[in-house]
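A single protein chain has been omitted from the complex, and every remaining protein chain is retained in its original position.
== chain A ==
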């Protein structure tokens, strides 16, 4: 009886592993999906979503991801594959900053996006702490919007971002000056 030899592996396995990625046939799309700030206790301090997701999905993602990251040990690598996303995170004092980017994205530059944002917060709040972000969450959002828009870097110069925010603050103070006195008395 003639016996056949197997020349090639069962490609079924290979499809399951999805390793048939060709160099050059990849999609080079890059985009940040969301950014989360949370405390060591797992409390969300800031969330910015750059992809449309329902409220329920957002809650589930944040819950799962916060758990995953808090379970990691300090010296571990700052990157991890999570579902089909790449997570880049870093801890600053009591706060974790965490970005989800697409598979093809550059991890190190994302890590420095986080750092630049921390620098911006630090400069604006004169050495920022978690409380600043809690009490001035709207500022944290404004700064983020000046720096990143739609998940892409809009302005990477620290000076330019802060200049934009300070200009806005000036407009605000002009408008608010008589108000804040009134409010001191009133129960609002």
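Assume contacts are C-beta pairs under 8 Å (C-beta built on N, C-alpha and C of every residue); 3 or more make two chains touch, one makes a residue touch a chain; residues count from 1.
In the analysis below, contacts and distances are computed from a predicted model.
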Original post:
Which choice in "Leptin receptor", "Golgin subfamily A member 7", "Two-component response regulator ARR8" or "AP-2 complex subunit alpha" gives the name that UniProt lists for the one chain left out?
Top reply: "AP-2 complex subunit alpha"
Subject >> For chain A, residues in touch with the removed chain >> reply: 1-17, 19-20, 22-25, 27-31, 44, 46-47, 52, 54-55, 59, 73, 75-81, 106-109, 111-113, 115-116, 124-126, 129, 131-132, 134-139, 141-142, 145, 149-150, 152-160, 164, 167-173, 175-176, 179-180, 183-184, 188
